[in-house]
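Yeah, one chain of the complex is gone here, protein chain that is, but the others are all in their spots.
Lettered A and B in written order, each chain numbered from 1.
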Amino acid sequence: MLHGYAASLLEGTGLTLAVAAASLAIACVLGLATAAARLSGSRLARALGAAYTTVVRGVPDLVLMLLVFYGGQMAVNALAAQLGYEGFLDIDPFVAGIATIGFIFGAYLAETFRGAILAIPAGQREAGLAFGMGRLQVLLRITLPQMVRLALPGFTNNWLVLVKSTALVSIIGLNDMMQRAGQAAGATREPFTFYLAAAAIYLAITTVSLLALRALEKRYSLGVRLAR
Amino acid sequence: MNRPIALALCLLALALPAAAADWKRIRIGVEGAYPPFSELAPDGTLHGFDIDIARALCTELKAECQLVQSPFDGMIPGLQAKKFDAIVASMSITEERRKAVDFTVRYYNSPSRFVAKKGANLVVTPAGLKGKKIGVQRATIHDRYVTDLYKGSPVVRYTKQDEVFLDLAAGRIDATLVDSVAASFGFLKVPAGKDFEFTGPAFEEPKYFGWGSGIAVRKVDADLRAKLDGAIAAIRANGTYKRIQDKYFDFDIYGKAPAP
Partner (left out) sequence: MNLEAIGESLPSFVEGLQVTAILLAAALVLGLAAALPLAFARTSTRAWLSKPVWLFTYVIRGTPMLVQLFLLYYGLAQFEAVRESVAWPWLSSAWFCAIAAFAINTCAYTTEILAGALEATPAGEIEAARALGMGRATVMRRILLPSALRRAIPAYSNEAIMMLQGTSLASIVTLLDLTGAAREMNSRTYLPFEAFLTAAAFYLALTFALVSLFHLAERRWLAHLAPRR
């Protein structure tokens, strides 16, 4: 049915998931940092955070990806040359892909995290400080655990959109599932079959993710009274 | 420049060891979507005339080959951005491209022709094709030629040649200008292309169609170009070229040198 391309598609799926996971890691780091910046007292930090989210919302993923892939390499080379580094540092499609997607979703996650942190009653933090906990302790033991629960719905949404946007990495030549589906389609002249297979695989990934994250939500909401 | 930030940026990119001066390791940009020159098998490995030639040249130069896949319209920007050191992707040697990169001597030469539906009786002139949709692969010599000379025809550009063939078979475009060998193997000889044929003459005008297909390198890498020139001559002389050629074609694809 898949003319022998099934193995290739599955291999591509592995790469797609790797791109998604790596991008998520970068996005979480950027998101937390940006949320902190936008909640901070410094006007500069808030302005930078706002500018970041504006750019990401205002420019298509595809354009950013092409910019990072084609332009980023030149920038890195120029930078390396200035620092006196001979040779080259390669921005291959994988790196360009995760850098771009991580950059984009860092902005969206920042909004999710920021909303979640703002939803924690201020009294919680105050109480922690009143008990003599240091600011870092309050962050790690009071704020973050509660933030996780509040951020999960938004996070689920962001993750699902992230997984789907990894399809664009095929445009810059990464040999992921979409690219392999396209090659199989071109070689066998059966685009419908292979793009349908790709759709099915994505649907499977999103379904599994939804189920897993819903289970996580339930676990984190133990003991919390929901307004039903 | 702030050192920590710069360092972080460098760490962000996957660093490969520098290969420069001695060319013991050559990264070669290939397409993987242009049968019979370059295509991907179901298991994900690269096959084709271009691929075999590239590997043979590396063997001749006693260097390690690393094949890097790239879409065709990103090849010259990719070369200049140092994603790879040479392009072996059936890239024709043209004056326009020579402004950006340097080429080795050619490693094959084949003409370009129009492909259209059998019985369409298209007159292959700018006037005859007026209003007919012509599909081409973006950034190729065919793209340039049709854009410049067939101004009365809507030009539809695709990222890959097999996307052009898909739409030609579906009737979305009326004709395509393409390398005759790629058309023959990639389309006319497969079931999807059975209702199609070559129309019009073979195009070889060097101004647009260049002087055969060569290997592109950055202008600063004159030493690599010289090495590759030598390697091409060597594999022509020692029979490796003929062996590879016979694997794919029953005719001489090296061809004659086009008029300068």
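Quick note on the criterion: a contact is a pair of C-beta atoms (placed from the backbone, for glycine too) under 8 Å apart; a residue touches a chain by one contact, two chains touch by 3 or more.
Because the structure is a prediction, the values reported are computed rather than measured.
Colleague: Among B:172, B:194 or B:247, choose the residue that contacts the chain missing from this document, as touch is defined above.
Modeller: B:172
Colleague: Which positions on chain A touch the chain that was left off?
Modeller: 54-55, 57-64, 66-67, 70-71, 74, 160, 164-168, 170-171, 178, 182, 185, 189-192, 195-196, 198-199, 202-203, 206-207
Colleague: Could you pull out which residues of chain B are in touch with the chain that's been left out?
Modeller: Where chain B meets the chain not shown: residues 73-74, 76-77, 80, 100, 138-139, 156-159, 163, 166-167, 170-172.
Basically, only the chains that are shown with their structure count from here on.
Colleague: Would you mind pulling out the distance in Å between where the CA atoms of chain A average out and where those of chain B do?
Modeller: Taking the mean C-alpha position of each chain, the two centres sit 35 Å apart.
Colleague: Residues of chain B touching chain A in their complex?
Modeller: Result: residues 1, 6, 9-10, 12-20, 32-33, 35, 39-40, 42-44, 68-71, 74, 77-78, 80-83, 159-160, 162-163, 166, 169, 190-192 of chain B touch chain A.
Colleague: Inside the complex, what are the residues of chain A that reach chain B?
Modeller: Checking each residue of chain A against chain B gives 3-5, 7-8, 11, 69-70, 73-74, 76-77, 79-80, 82-83, 85-92, 94-95, 99, 171-173, 175, 180, 182-187, 189, 191.
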